[in-house]
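Input: one structure, supplied below.
One protein chain is absent from this view; the other protein chains keep their places.
And now, subunit A:
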Amino acid sequence: MAEEVVLLDFWVSMFGMRVRVALAEKGIKYEYREEDLRNKSDLLLQMNPVHKKIPVLIHNGKPICESLIIVQYIDEVWNDKSPLLPSDPYKRAQARFWADFVDKKVYESGRKLWTTKGEEHGAAKKEFLEILKTLEEELGEKPYFGGETFGFVDVAFVTFYSWFNAFETFGEFSMEAEHPKIIAWAKRCMQKESVAKTLPDQQKVYEFVLGMRKRFLGE
């Protein structure tokens, strides 16, 4: 049966990028549809009525929502190549834990870097750097969070790399200076075609965030 795979997404979303990386890792052909988040399509509202958010993967007409759930679905359905989750249950639990950590912590904390000022901003910077420190410790000396091979946690976190320039500029710190191991890991991931072809240019992302920041802070 011909597989029909459609992805509803937004170019700058690090959550959408996770799905694109997973699809590329598996070599899956799909139709990419860019959503205008200020004018959401009927299809998006139909396929994700609960959250009305991207990304949404539509596989043979059936929607799957929430980026990490989508990535697990992709890994389970297209299980013939490039496994993203390990096979050992304990290692799987660890992978899910750290991907969930990225979900709970990195986005919200990163967002505060460009939406706050003054004291709040100082606290946000401290918190963000703490989070990166925890991730760096978890990475340790391994080439990837997944160990020898690129895996689930790498997919979950590497998409934030495209936002690093924005985080650094608005956060007023240097990622290379504070967390060189994270930069080394990200660059290693960028050697993979699936990552390099998915992640947008950091400058473009920065300009996008600059625009959002202006609107948010009413400047």
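Just so we're on the same page, a residue touches a chain if its C-beta (ideal position, glycine included) is under 8 Å from a C-beta of that chain, and two chains touch if they have at least 3 such contacts; residues count from 1.
Everything below uses one rule, namely that contacts and distances are computed from a predicted model.
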UniProt protein name for the omitted subunit, picking from "Two-component response regulator", "UDP-arabinopyranose mutase", "Adhesion molecule with Ig-like domain 1" or "Glutathione S-transferase"?
"Glutathione S-transferase"
Of the residues A:Leu23, A:Ile64, A:Ile182 or A:Leu199, I need the one that contacts the missing chain.
A:Ile64
Of the listed residues A:Glu3, A:Glu34 or A:Asp100, which contacts the missing chain in the full complex?
A:Asp100
Out of A:Arg33, A:Lys52, A:Arg92 or A:Arg213, which residue would touch the omitted chain in the full complex?
A:Arg92
Residues belonging to subunit A that touch the chain removed from view:
50, 59, 62, 64-66, 69-70, 72-73, 76-77, 89-90, 92-94, 96-97, 100-101, 134
